[in-house]
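The structure under discussion is supplied below as structure tokens; questions concerning it will follow.
In this view, the complex is presented without one of its protein chains, the others remaining in place.
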Amino acid sequence: MAQIKTLADLQAVKERVYATMKTRVEGFDKNLPQIRIAMATIGIQAGAKEIYDYFIDQTDAKQIKAIVMQTSVIDDGNQQPVVVKVTMPDGESKIYENVDKKTADAIIDSLKA
Amino acid sequence: MEQLVNLTIDNKQVQVAKGTTILKAAASIGIKIPTLCYYELKGQGIENKPGCCRVCMVEVEGKGNLAPACATNVSEGMVVKTHSLKVVNARRTVVELMLSDHPASCLTCAKSGKCELQTLAQELGIRDITFKGEQSTYRKDLSPAIIRDVNKCIMCRRCETVCNKLQTVGALSAVNRGFMAVVATAFEQDLAKSPCVMCGQCVQACPVGALAEVDHTRQVINALNDPKKTVVVQTAPAVRVAIGEEFGLTPGTRVTGKMAAALRRIGFDYVFDTDFAADLTIMEEGTEMLGRIDKFLKGDKSVKLPIMTSCCPGWVNFFETYYPDMLDIPSTAKSPMQMFGAVAKSYWVEKLGIKREDMVVVSIMPCVAKKFECQRDEFKTDGNPDVDYSLTTRELAELIKQFNIDFNSLPDEDFDNPLGASTGAGVIFGATGGVIEAATRTAYELFTGKTLEKVDFNELRGMDGVREATVDFNGTPIHIGIAHGLGNARKLLDKVKEGKEFFHAIEVMACPGGCVGGAGQPYHHGDFSKVERRFSAIYEEDKEKPLRKSHENPYIQQLYKEFLGEPCGEKSHHLLHTHYFDKSDKVEFVKE
Partner (left out) sequence: MSEYKMHILVCGGPGCSASKSEQIAANLRSHLQQEGLEKEVNVVLTGCFGFCEAGPIIKIMPDNVFYVKVQPEDAKEIVQEHIIKGRMVERLLYTEPSNGKKTPLDTDTDFYKKQVRIALRNCGIIDPENIEEYIALDGYKALATCLTEYTPEKVIEIVSASGLSGRGGAGFPTGRKWAATAKSKAEQKYIVCNADEGDPGAFMDRSILEGDPHSVLEAMAIAGYAVGADKGLIYIRAEYPLAIHRLQIALDQARDRGLLGKDIFSTGFNFDIELRYGAGAFVCGEATALIHSMEGLRGEPTMKPPRTSDKGYLGMPTNVNNVETYANVPAIILKGADWFSSIGTENSKGTKVFALAGQIKNVGLIEVPMGITLREIIYEIGGGMNGGKKFKAIQTGGPSGGCLTEKHLDIPIDYKSLSDAGSMMGSGGMVIMDESSCMVSIAKFYLDFTVEESCGKCTPCRIGNKRLYELLDKITQGKGTMEDLDNLRNLSHVIKDTSLCGLGQSSPNPVLSTLDNFWDEYVEHVKEHKCRAGVCKALMKYEINPEVCVGCTACARNCPVNAIKGEKKQAHQINQEACIKCGTCMEKCKFGAISIK
């Protein structure tokens, strides 16, 4: 292994290795909006997986920078499936119930603006 | 300039040098803080100060905990209380705790009346022990010279310090943890199988009865009462300047005459003197020394120098254990005690016309290791030892008391002849440097053929642990080394071994101060000035002797004429010389 003899050597190792660990350490980029799809049993039953995939496809297609992720029960779990929670980088969040592809499009479009 | 520190102890102002302990600062103004683990051989560089018994605790203003006076240095403005309620309560509780794990067998304890824990309990007015509970149980360990009753160990570590620091023997150290912690041998094996050299300094240092010499008084009493036996006693030089202490006399009081009288009253058939044999030793060892030096000076490369003295049994055990590669260096001359035994059980039985089995030779020694020495196989003929029993100075005192003898009112009496006559040279065997000085007095005259005018070799005397001097043998410088305390001997020996220094002759005594500081002497409890006073007394005794050179002893001359022939001759070789054994396996065992 190459010796680390200067601060620059150290920095180089840091940058190279950190790149491979970034997602591990930071999780998702906190400056991006997060779209959480409830994927508890009821959600999946009601087609949440389909909606989850749709979000991933559409955000890619429309080049929207957002994190699409799954979660279990959102808040107290009283909402109707399919539930989606959108959290903005400033912490503001909104919960959508009975989300279908149409509502999904609307949500994605709202992020565009 | 020494930096001075002002402090207050029990409302008294005191000024002492920086680095002084509270204990010593207090002592300087007459405040005697009790101690137990603390043990100092002043001037010998030995101080046991583990601060572990917690008896000398004092209150230092501004400190939450109590401080051990023995191990806490003074500081400017310090305010110390040595008898506040907190201190008194703590000290008492600590001693009670010690007593709660100590057999209450004072009545039959070897140290009873001389036990520092007993004294402390008495002084603190302890009449009941609040805490009762489990007591440690260990087996008793009996070696030929020393008995260990570990149940009595209070973990003061004094024995450990003398064994490891003073003697560098390394037979004893603390083992186990917590409540089971005691000082013991490695793997708690028998002391006899350990590297112990039986010097007994641990016995001298032990404040309680955990370490004591093996008692042989009963065997001696039996022999005295056996009508078939002729019982002969010999007394080592250092006994006469110390035994008075057991009868309340000041250390260094010479009681040679009273001692002879007491021995006679006890019933010994012949009261002889080891000093006679010391003179004999000089004849043998001095001749051997001169022979080697003579060969050396003539260019014989095979000759072994330095020649080392071999009268001290602790020292003999030490070099057999730690310097097995140097077994050919010490003089082959037996110790005075063994020479005496050999002569008594050959020459004297012949004179008396009795069988050697019917003679019992008892020696009174300042020494614990002598008990082992007289049991060595090479000092026996058909199983019968040359010296049957060796008693310590302390045991003799007990014997005198048991025989209802009021020691202090005894008249002075002389030793019996012929084996009781001695010169001043025989006397000084009892102090460090004495053997080599005695040898020098004789060797000088034999070597130079001239009469020695100045008998006192002050350059060989003193209390420094390692001393070196060059004596002028009429133009030939003879380099002499002296060590007392086995740690000092080790230093000297290592120098010789590494070729750093050359000596013609070396004297070694295992105990600090030589035999006057022997382990069989009255307990000095860490007051080394007692040993120093005995030391001075030895030289006073020498000075008063009409004859001060061994070869001038007429009875020695007679012995050679009638019986032995010549020094280092065939008969002496057989009777008065010995050989040594490699005992390094004892150390190897520990190392594993």
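All chains are identified by letter, namely A and B, in their written order; residue positions are counted from 1 within each chain.
In this text, a contact is a pair of C-beta atoms (placed from the backbone, for glycine too) under 8 Å apart; a residue touches a chain by one contact, two chains touch by 3 or more.
Fair warning: this is a prediction, and the values are worked out from it, not measured in the lab.
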Residue touching the undisplayed chain, where the options are A:Met39, A:Ala66, A:Val84 or A:Ala104: A:Met39
Candidate in contact with the missing chain, chosen from B:Leu97, B:Val303 or B:Leu547: B:Leu97
Residue of B:Ile31, B:Ile46, B:Leu66 or B:Leu191 touching the missing chain in the full complex: B:Leu66
Omitted-chain contact residue, chosen from B:Asn176, B:Asn384 or B:Gln557: B:Asn176
For subunit B, residues in touch with the removed chain: 50-55, 57, 65-66, 68, 71-73, 86, 89-90, 93-94, 97-98, 100-101, 130-131, 133-134, 154-155, 173-174, 176-182
Residues from subunit A at the interface with the omitted partner, ascending: 1-7, 10, 13-14, 16-21, 23-28, 39-41, 44, 49, 52, 69-73, 76-77
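Keep in mind that, in the parts below, only the chains that are shown with their structure count from here on.
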Inter-chain centre distance, subunit A versus subunit B - centres from mean C-alpha coordinates, in Å: 88
